[in-house]
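Written below as structure tokens is the structure these notes are about.
Excluded from the complex is one protein chain; the other protein chains are retained at their positions.
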Amino acid sequence: MSLTTTSTVPFKVADLALAEAGRHQLRLAENEMPGLMALRAEFGESKPLAGARIAGSLHMTVQTAVLIETLVALGAQVRWASCNIFSTQDEAAAAVVVGPDGTVDAPAGVPVFAWKGETLDEYWWCTDRIFDWSAEAAEAGADWIGPNLILDDGGDATLLVHKGREFEAAGSVPEASDDTSHEFRVILDTLRTSLERTPDRWTRVAAELQGVTEETTTGVHRLYELHAAGELLFPAINVNDSVTKSKFDNKYGIRHSLPDGLNRATDVLMGGKVAFVCGYGDVGKGAAEALRGQGARVIVSEVDPICALQAAMDGYQVSRLESVIGEIDILVTGTGNKDVVRVEHLQGLKHLAIVANVGHFDNEIDMAGLESLPGAERVEIKPQVHEWRLPTGRSVLVLSEGRLMNLGNATGHPSFVMSNSFTNQVLAQIELWTRPAEYPVGVYVLPKHLDEKVARLHLDALGVELTELSPEQAAYIGVPVEGPYKVDHYRY
Amino acid sequence: MSLTTTSTVPFKVADLALAEAGRHQLRLAENEMPGLMALRAEFGESKPLAGARIAGSLHMTVQTAVLIETLVALGAQVRWASCNIFSTQDEAAAAVVVGPDGTVDAPAGVPVFAWKGETLDEYWWCTDRIFDWSAEAAEAGADWIGPNLILDDGGDATLLVHKGREFEAAGSVPEASDDTSHEFRVILDTLRTSLERTPDRWTRVAAELQGVTEETTTGVHRLYELHAAGELLFPAINVNDSVTKSKFDNKYGIRHSLPDGLNRATDVLMGGKVAFVCGYGDVGKGAAEALRGQGARVIVSEVDPICALQAAMDGYQVSRLESVIGEIDILVTGTGNKDVVRVEHLQGLKHLAIVANVGHFDNEIDMAGLESLPGAERVEIKPQVHEWRLPTGRSVLVLSEGRLMNLGNATGHPSFVMSNSFTNQVLAQIELWTRPAEYPVGVYVLPKHLDEKVARLHLDALGVELTELSPEQAAYIGVPVEGPYKVDHYRY
Amino acid sequence: MSLTTTSTVPFKVADLALAEAGRHQLRLAENEMPGLMALRAEFGESKPLAGARIAGSLHMTVQTAVLIETLVALGAQVRWASCNIFSTQDEAAAAVVVGPDGTVDAPAGVPVFAWKGETLDEYWWCTDRIFDWSAEAAEAGADWIGPNLILDDGGDATLLVHKGREFEAAGSVPEASDDTSHEFRVILDTLRTSLERTPDRWTRVAAELQGVTEETTTGVHRLYELHAAGELLFPAINVNDSVTKSKFDNKYGIRHSLPDGLNRATDVLMGGKVAFVCGYGDVGKGAAEALRGQGARVIVSEVDPICALQAAMDGYQVSRLESVIGEIDILVTGTGNKDVVRVEHLQGLKHLAIVANVGHFDNEIDMAGLESLPGAERVEIKPQVHEWRLPTGRSVLVLSEGRLMNLGNATGHPSFVMSNSFTNQVLAQIELWTRPAEYPVGVYVLPKHLDEKVARLHLDALGVELTELSPEQAAYIGVPVEGPYKVDHYRY
Partner (left out) sequence: MSLTTTSTVPFKVADLALAEAGRHQLRLAENEMPGLMALRAEFGESKPLAGARIAGSLHMTVQTAVLIETLVALGAQVRWASCNIFSTQDEAAAAVVVGPDGTVDAPAGVPVFAWKGETLDEYWWCTDRIFDWSAEAAEAGADWIGPNLILDDGGDATLLVHKGREFEAAGSVPEASDDTSHEFRVILDTLRTSLERTPDRWTRVAAELQGVTEETTTGVHRLYELHAAGELLFPAINVNDSVTKSKFDNKYGIRHSLPDGLNRATDVLMGGKVAFVCGYGDVGKGAAEALRGQGARVIVSEVDPICALQAAMDGYQVSRLESVIGEIDILVTGTGNKDVVRVEHLQGLKHLAIVANVGHFDNEIDMAGLESLPGAERVEIKPQVHEWRLPTGRSVLVLSEGRLMNLGNATGHPSFVMSNSFTNQVLAQIELWTRPAEYPVGVYVLPKHLDEKVARLHLDALGVELTELSPEQAAYIGVPVEGPYKVDHYRY
């Protein structure tokens, strides 16, 4: 792979020759993303995002490609990186760069910096690139241009701006200590280079930014913490907590992609097996339903007594992992916490049990502990599938090196689910861009009428007929005929 | 049935001789209500409700009997009426009056005013009785005693106090107009009699009241409206929106009692039948799951696009009622709205289709319209099951005269579900009684740590093992080790 | 209850005044029994059963009433007893006796000898009565008339004829020994009385009989044993093994009536509970599905490795009862074997665990052992629901005294399921009556085209559209266009 510079705007992807294959997939995905296509129809003329320059950091998949092209159709300029080193679908990245009207020789699409299998250094280099709009500035004959919106997944792009500006204010980037993780060292190095080159780069970027829309629980958590600490630099819309995101993407997305990833990785029958799911939030609910739907016997663990009681009422055994460790064939973790699956658990599993993470970071499984376990040996069965031979004489199969296996072993959430999430993203970008006065610095969820709109845009494709309230009925329950229909604390 | 006065405190129930049978059922129910029993164990000594005088208006069932005796065990004095003319289980009412230590000849329990099959006049007379503590005053040698807490279901007790005080302030009870419903006429008559007898009765009662805890969506809705209008007279805790109530009682309760009611009423096989469920809120979700679990093909209707999309993602056909009316064998409505099932629907159903309401009021089905339909004839198959012969030549089977069939045709939600709801009720009563400073006039939900406590008290009975967070894990996700574990807007 | 003799033909039921209520239920049931109603339409004119005199021994329920009236509509004369002391629905029995055109004062229906709660002596007296056609003989002016067909459930009627003839051939009824069960002693007494009165009664009856159609696994098992021993006296059609019986009645019937019986008996929530199902045949499959559909966690036991593997593949834990005895809330047995639930199991269950038999005889649960357990005490909670207080200090709730709880605590299988079974019965009776040459002494299943016919008659009521083979397609798979479609060993 080499830096491709055939365009006036630089980009870096695995292979532009994959663009045609990618375009086929985009075309099929568009049929599965009615929300985004409806926004193109509604806003393609009025172009509410004209003037918006969006720095996007989100898994560079086929679905994201449809998102990117929707943002462009609504008038935005866009640059893109992935938010995970393994999650890029190279043919999608290529198709986006080439664009619907470009060719491999004359790409006319969006600059993407992403490929499957980045190193951490490459990853943060890519993230840095989405904030460098010098080519666009040159093209526009401007002195400097920065992005004015971030579309983020997990908060890495937002982190880079905040840390960059913090270190610029301090005048230096701190040294790494012994405790500093490998990844944070890379971030420090990236920012140190930047500080040396342009001491006010991130300060300027931050000032220009009109806001961020954030996709995930983890990213949102960071934003609320930043805001609570008084350090948030620009308004943020929490897309994750739109009902049509958290209750759809997390639950129905995992229901689809967990068994898909297990199949592609291992071809192991789920029927009749004992599957253990750590966590019964939305992700765990989707995981458990999928496994049961394939005939597995599902056991769940939970720390929250309410979710634990839900799991029991849904018919699942609820146990501590260590209580049943020796019975487990398939171990799935989806908690968003760390050290959920520990080395002692891995050593207690059945021979060739499968270990899969659908939570967030790879530290849900103590991969560091496994890697340093004396006598443990790692055998690659195929990419993203490793047999770890343990000192016990037994092995476990670890998927995607402990990272998100629904992305690493499958192709992520399917288009229809992502259409819900991404329609929220686009509406959130429109909100921040067109109604800035409504959003002073802070963290917001989308108003319920937009959440309902997202759902509404996905009904026809499924053949759903919606019932309409009569004015009398609407008055009786005290809502407008056209919605929103529920109080804010309604749980769905 | 006649007024029973063997005690110094009057009461009125169907037949005290049913007390032994009722006591058997209370004993079994106690085994299924671990939350309430745990509160007896935790607070039986300290008696935090000592001094509390509770006017209770809630279906007088076996489960409520265990609630009442728990309130008493925690130190409260209690008087009780049912909140529905059909929902009283006469043996439970008898057992409560007799009390665990009393006898039929010397009842030593709680004054109850409730029997199955009250007229509306009798119903409001009973509700009035729970506010009359003159016997207790006499016993205590006091001039006057009023209740200081209401435990309400649907808001009838709260309504009576508010209307009573309003009319006392106005000096008169208004005349009914042509539009006044039959039930509101009865209320006006009840308050007119009261005003004539004691012109400041409700004003005194209202002043004494330290708050109300409300069980249902409908009652809560009334409270928010009252408060928004500035007319709420005392603080209210919204028990309905505790997760362990709304997501358990509504969903898992209906999942149990809908098929139970259908079976007891009709013995009709659900397998293979087309069942239509109006509304896919928590009640509709539970109804649809139960029917599918019995092999029915379930079609759902919704007005809210988010809930409609959930129904589709859960695999249900989502249609307007009129689109599929001729295919339906079992029609269930659980929306909380009015006129959901209209006369034109009833006329379009298959011959002998079953019509069942698990929402709230009988106006979910247009029973008034049916009753006035020329040529329609009502044939009683057995109590609470009526064949309505329609001018079309077809018949429909209407359960519980269009009222809540899970109460009218079955025995309501089972004990375990109600234990969750009622443990919330008791904790809410304790909050209002012991921490009044925390609750100025307004409508509150219980703090999340109490909601989690309710769940926690029900885990052992189901054999659930809860996983514990390590301090490091708790810090990582920013929660206390012992909870609460979720942000307030978490949807479960 | 007293012998009712207002008709020229004697009968004995609980109360003829229940007939109107029963007729209402028959009318509703007819709507749910499309197979039987279709036979009335098809054969009501031609009356293929003209001349047939049927002695029926089968649970005297509402559904059986529709069966009886179908047999009559097809030309048969019928007498009826129940095949279980608890299973009679008294209003159904009354309605059948009164008949559609009769009145309470002038019953014009079929002689029934059955009521809920017979003693064993009464039970065998009733069974004896269906073989006594002297009233019909008197009416017809004949010297003697016997039945020429048996419709049997469990084989009691068939047993009585075979034993009666055996003892008549031997010239005496043997004495009971110490090992003789109580029930068999009653049979011996019944036959002893008969032998004394009419020494050749059963010999004559047997000679007249043209065959029996048998409903159950147990009865069929007896028939195959009799035939293997060369003792079978007349041809038998095994209705049980029609696909539309065994795979429908057993599975879908239990799926319906098990939760119904649990609810009516105990009102205990199934959701979240641990339910154990002994046996994963058709009955066990239906039981497990019903319990899972209500949110229970289901554990299954099996002796047959194939059925055990099926249970595992369907997602159930498969364990020996003793391995998990202390976790069980609801224990269901449906094996058809004896001593499946033993006293040591009962003593190991959780406090107030429910014990329910949906297999066949009460000896699936060792009730005899429980009754003789020192220190065990039986407390009636309500009829058919008994708390057994055990020496362990814990109690169990035994339903229907260990007999079939779907009959004792609920109302048996619902009409639609029974319509399948009973349509097979009627077709089998027609076969034996109209084509005797095809059925020399032996045990037969119905030919597949009749089995398919039974299914076909039930499709319209469920809105099922059947696809038709083209002649080319039929030829391609080598079947007639109109069926039968499968080889005999096909398993469905």
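Note that the chains are named A, B and C in the order they appear, and that numbering of residues resets to 1 at the start of each chain.
Rule of thumb we're sticking to: contacts are C-beta pairs under 8 Å (C-beta built on N, C-alpha and C of every residue); 3 or more make two chains touch, one makes a residue touch a chain.
Small disclaimer: the values here were computed from a predicted structure and weren't measured.
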item: Touching residue (missing chain; options C:45, C:105, C:143 or C:472); value: C:472
item: Touching residue (missing chain; options C:202, C:252 or C:439); value: C:252
item: Omitted-chain contact residue, chosen from C:339, C:377 or C:438; value: C:339
item: Hidden partner chain, touching residue among B:107, B:272, B:305 or B:463; value: B:272
item: Chain not shown, touching residues in subunit C; value: 221, 225, 241, 243-244, 246-248, 252, 301-313, 318-321, 323, 336-340, 420, 445, 451-453, 455-456, 458-459, 462, 464-470, 472-473, 476-478, 483, 485-486, 488-489, 491-492
item: Subunit B residues that touch the omitted chain in the full complex; value: 271-272, 292, 295-298, 309, 312-317
item: Subunit A residues touching the omitted chain (full complex); value: 21, 24-25, 28, 31-32, 62, 252, 255-256, 259-260, 263-264, 266-274, 289-290, 292-295, 327, 351-352, 379, 381-382, 387, 397, 410-411, 414-417, 462-463
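As a convention for this text, only the chains that are shown with their structure count from here on.
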item: Intercentroid distance (Cα basis), subunit C paired with subunit A, Å; value: 59
item: Computed distance of Cα centres, subunit C from subunit B, in Å; value: 41
item: Residues of subunit C whose C-beta touches two or more other chains; value: 271-272, 292, 295
